[in-house]
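Note sheet for the following structure.
Here the complex is missing a single protein chain, while all its other protein chains stay put.
The letters A, B and C name the chains in turn, as written, and every chain counts its residues from 1.
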Amino acid sequence: MDDRETPLLDELEEGDWPSFVAELKRAAEKSAMSADLLRQIERSYADNTGHWKRGGIVGVRGYGGGVVGRYSAMPEEFPGVKEFHTLRVNEPAGFYYTTEKLRELCDVWDKYGSGLLNLHGSTGDIILLGTTTENLQPCFDALGEIGFDLGGSGSAMRTLSCCVGQSRCEHACIDTMDVTHDLTMNFQMEIHRPAFPYKFKIKVSGCPNDCAAASARSDLAIIGVWRDAIEIDQQGVAEYVDEGFDLFNRVIRRCPTWALDWDAEEKRLKLTSEDCVHCMHCINEMPKALRVGQERGAAVLIGGKAPVVKGAMIGWVLVPFMRLEPPYQELKDLIVQVTEFWAEHGKNRERLAELIDRLGMPAFLEGIGVEPCPQMVDAPRSNPYLFWREEEVKHA
Amino acid sequence: MDDRETPLLDELEEGDWPSFVAELKRAAEKSAMSADLLRQIERSYADNTGHWKRGGIVGVRGYGGGVVGRYSAMPEEFPGVKEFHTLRVNEPAGFYYTTEKLRELCDVWDKYGSGLLNLHGSTGDIILLGTTTENLQPCFDALGEIGFDLGGSGSAMRTLSCCVGQSRCEHACIDTMDVTHDLTMNFQMEIHRPAFPYKFKIKVSGCPNDCAAASARSDLAIIGVWRDAIEIDQQGVAEYVDEGFDLFNRVIRRCPTWALDWDAEEKRLKLTSEDCVHCMHCINEMPKALRVGQERGAAVLIGGKAPVVKGAMIGWVLVPFMRLEPPYQELKDLIVQVTEFWAEHGKNRERLAELIDRLGMPAFLEGIGVEPCPQMVDAPRSNPYLFWREEEVKHA
Amino acid sequence: MPKTDFGPPDYREMIPPIVRENYGKWRYHRIPRPGVLEHVSETGDVLSSVRVASPRLVSTDFVREICEIADKYCGGHLRFTTRHNIEFLVSDREKLQPLLDELEGRGYLIGGVGRAISNVVHTQGWIHCKSAVTDASGLVKSIMDELHDYYTGKKPVPAKLRIAVACCVNMCGACHCSDIAVVGIHRRVPRVNDDVVSKSCEIPSTIASCPTGAIRPNPKLKSITIAPEKCMYCGNCAAVCPAIDVMDPDTDGVSIWVGGKLSNARTTPKFSRLAIPYLPNHPPRWPEVTEAVKNLVEVWRQRAKPGERMGEWIERIGWERFFQITGIPFTEKHIDDFTHATTTFRSSMQFRI
Partner (left out) sequence: MPKTDFGPPDYREMIPPIVRENYGKWRYHRIPRPGVLEHVSETGDVLSSVRVASPRLVSTDFVREICEIADKYCGGHLRFTTRHNIEFLVSDREKLQPLLDELEGRGYLIGGVGRAISNVVHTQGWIHCKSAVTDASGLVKSIMDELHDYYTGKKPVPAKLRIAVACCVNMCGACHCSDIAVVGIHRRVPRVNDDVVSKSCEIPSTIASCPTGAIRPNPKLKSITIAPEKCMYCGNCAAVCPAIDVMDPDTDGVSIWVGGKLSNARTTPKFSRLAIPYLPNHPPRWPEVTEAVKNLVEVWRQRAKPGERMGEWIERIGWERFFQITGIPFTEKHIDDFTHATTTFRSSMQFRI
């Protein structure tokens, strides 16, 4: 391909950060689709606007989602991207791959698609970026051969994702990868056949550091936590201090509840465990000396989402603590309860958080049979506008 | 009066706390109205409900408010309280009295009313509790003779009130009593002739301790503050410390912004003044050593109110700092701007805060001609739903 | 024409000479004993203020009595505080002890200063308000008969504690920002007298008065209809339209709210939050309410750090533990479901389990 065709994009080949334009060009060398994509993007850079059409539902047999249909708005000029659909391919939990698997994936994608992909999409899928309607089914079949299934799209449960968890992290209170894989297998129907009012996302983080960014972008976030005391290796703490670690300013003062204190004489870190709110900070700062407790499980937060329509939400505590052991039945039951309530009461395109906002948390809790608890709120209500049930109000 | 008539209320004569029942009885000895009041209240205690009727506008000549009409719902049984209106009498700023003035007031009230009063009502008025329609005008005339005017009621500017301020408090950044008196005199028309969409309250506190509870219950709160550094008498601080005052735990650690530090060697309290948010805590704890700064003025907060309709509000910062010197022109102009905007756009029974909530703060600020500033918010907006004016958006 | 708009007495004529002379010159204060403030001026003058409890609802005889005392010890001047206490202002040091003695002799309670429970800010109740669900004065008397030792300083408390009582959710006062607020509530949907509505109510403003949009027009009857599932019994419609009756002695009651504050000291002002949704309305002594308030005060008093107000203490230990320690059940009623409810939901992993 002639460089002069893309003077604007060429500028983005300069600089030290890895260049997506270089990648587009690499793909363009092998694929006419990608070559036309490059040209269309150059046009977008010139016109200051995208050139994709809206609408158009495409898919593969037996599935209701997993493919995002896309058509160029300028098919005459850029025939290679006349049809340019993406396949959302469910990633293995934790984003681990053998090189063998990845190579197989590349081979399939070079054969049936643009040769361009995202590792990964924001939800967690492998995004195979651009193929024709015709190629969708054979591509999917070939993916199946090598063990890759589609993820979610549309009004479905979406592809789950998680942090690295116990596979490589000392803080993990739950086996994030196993929970993710198990739920994914359990909810294949819900993932592949959109039947909800809108999208429903689940993400799993192993501890309150939330490395999966679950609480911001999951309708249901599962976040590991412990409920006994932090394990303190006093020897280890003393070593930090002896090495000049500024314990007071780096840890004690920054504990959100002042749960820690340093006994300089006894060289002991004192923890008032009932004050600890599991923020992780002290453990993060002194991983060699402090560890999460032994009574481990997870909290379930609901309602995290992006701004549209009612505003962005960060997940709300629904269950403060739940033990998580395979087969994760309690968790699965809860997810079913929640999604069924939502499926029944939610309006079209109404996210879970928006439904709860509309009906009120008390009504939602009653609907799914979860008992209220103070962990659900930062503080009780301040307005005197409370409801009473007929049966609560005894009348003479 | 026979004790056995009020067995329930009699129980409230027991105990150490001063008894309102004792007061009712004292008044009942002199006044038939009060005697019937006592009986009606006893009935309320027996029936578990009030016995006042709703409705009924009464007043005095030339005024639209200042009287709250009240009629017994059981006039046959308690004829003395058939009509039992209260006069709201504007208190002198700071609630100071000469005994002479108070005695004159008592004389008038014994003559024309029940002999019962509140010192004071929640808004700040002297509440003369209970007289007949007939007696209203003569009572008002007699009050006028001794220099007491009515306060506000209904959809009017309400009686102002304030903390003790410079008259007896070392923290006062403004002359609360003078501001209150001056505004009261300036807004007589607005106080006495209801012409607003709803009530409008103004209260004045001399510093952020807010001893007038202004920010919770004033549509417009004026609260004294300074903007240079706190004055520190290092000698004084050292004395506190030498006397065993736990400076770290009582002050340094509790400063909301950690603006203070103690230099143990130099025995100096170090203040990072740009971090001070004028919370008053350190000054409150060490009044002998610390003082508010010299550049003094007031902030204006708007929208404080009780729960009904849209929920309770604590006043919002409108002007972070304004110098306040007689004749307080800038403040008066602001009050006029605010009330005029509200009078124009507010619906019936819509408090200022509710109007602003409905129209949006940006629209309100534009309407009253006040520039936005970051002190107005805890944080900028988090939703991407912002408006642009035609003229801001240049279009090719 | 009658004389109008002459305004209140000028404060300059009400203040005692020591205040006039030291106006704006006060340097610092101390609390020599419970109930007494000693303000020192840069002129060297010292003003002692003796704070005394008042029932707020008083007779002219009561006023004459305190005037008499003020004449004797305070040169004929006195003031009231923003919480309805009386303050005797003593400029002559010699007169302080005799004043205290006389006040004590007469049975006045001296206190409310510094780290103490001060007077209760309250409302009219059955004494004068048509909207009163309960009697404010009676509740105050019942509560303070139990708590006066915290007023007089006989028993110390960790910090200022402000109690407020309101006889309905209009909350005439600053209830909504009190350490402890006692508020009368209804629990039954108001009854509508359709005939009266059609005659004497403005229907649009009645509809607009409902915070939760529970009221719809009923064109057939020229009246309105209240959707029971949307009504939370605030009574605002009844305030606007006399044909609506929300009172019900059988089901009305009292709710308790905690943790509000107004000062900006340390923490920003806070709203009071629901602790107990309902207690029965039991005059003349309201034993359930009195007990509940006492429990709250005791729990706080025994656990809070010095200088820590109710709400600050609760926020430090967490609402989870507050409910646990007080033994108050946490119910769905504690979870907000009004306009800004979602902003009160816990959006973090920071909680106690």
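Just so we're on the same page, a contact is a pair of C-beta atoms (placed from the backbone, for glycine too) under 8 Å apart; a residue touches a chain by one contact, two chains touch by 3 or more.
What you are looking at is a predicted structure, and each value in this text was computed from that prediction instead of being measured.
**Student:** Let's see if you follow the contact definition: name the visible chains touching the chain that is missing.
**Tutor:** A, B, C
**Student:** Considering the complete complex, identify which of A:51, A:227, A:268 or A:332 is in touch with the unshown chain.
**Tutor:** Within the whole complex, the residue contacting the unshown chain is A:51.
**Student:** For the chain left off this view, which of A:202, A:216 or A:373 is in contact with it?
**Tutor:** Among A:202, A:216 or A:373, only A:216 touches the chain that is not shown.
**Student:** May I ask which residue of A:82, A:227 or A:250 touches the chain that does not appear here?
**Tutor:** Candidates A:82, A:227 or A:250; residue touching the omitted chain: A:250.
**Student:** Which is it among A:166, A:339 or A:383 that touches the chain not included here?
**Tutor:** The one listed residue touching the chain not shown is A:166.
**Student:** For review purposes, identify every residue of chain A that touches the missing chain, sorted by number.
**Tutor:** Touch set of chain A with respect to the missing chain: 8-9, 11-12, 14-24, 26-27, 30, 34, 37, 41, 44-45, 47-55, 60-63, 68, 70, 84, 86, 89-103, 105-106, 109-110, 115-120, 122, 129-130, 140-141, 144, 147-149, 151, 161, 163-164, 166-170, 172, 175, 177-178, 181, 184-185, 188-189, 192, 208-213, 215-217, 250, 254-256, 278-281, 284-285, 287-288, 306-312, 314, 347-349.
**Student:** Residue by residue, what part of chain B touches the chain that was omitted?
**Tutor:** Touch set of chain B with respect to the missing chain: 208, 210, 215, 223, 225, 227, 256-257, 274-279, 299, 301, 303, 313-317, 320-321, 353, 356-357, 360-363, 365-366, 372-388, 392-396.
**Student:** By the contact definition given up top, give the residues of chain C that touch the hidden chain.
**Tutor:** 264, 268-269, 339-340, 342-343, 347-350
Note that in this section only the chains that are shown with their structure count from here on.
**Student:** Name the chain whose C-alpha centroid is farthest from the C-alpha centroid of chain B.
**Tutor:** A
**Student:** Compute the distance, rounded to whole Å, between the mean C-alpha positions of chain A and chain C.
**Tutor:** Spacing between the chain centres: roughly 48 Å.
**Student:** Round to the nearest whole Å and give the separation of the Cα centres of chain A and chain B.
**Tutor:** Using C-alpha averages as centres, the distance is 50 Å.
**Student:** For chain B versus chain C, what separation do you get between their C-alpha means, in angstrom?
**Tutor:** Inter-chain centre distance comes to 13 Å.
**Student:** Quick check on chain A: which residues sit in contact with 2+ other chains?
**Tutor:** Counting only residues that touch two or more other chains, chain A contributes 382-385.
**Student:** For chain C, jot down the residues that touch at least 2 other chains.
**Tutor:** Chain C, residues with two or more chain partners: 169, 171, 176, 211, 234, 250, 271, 338.
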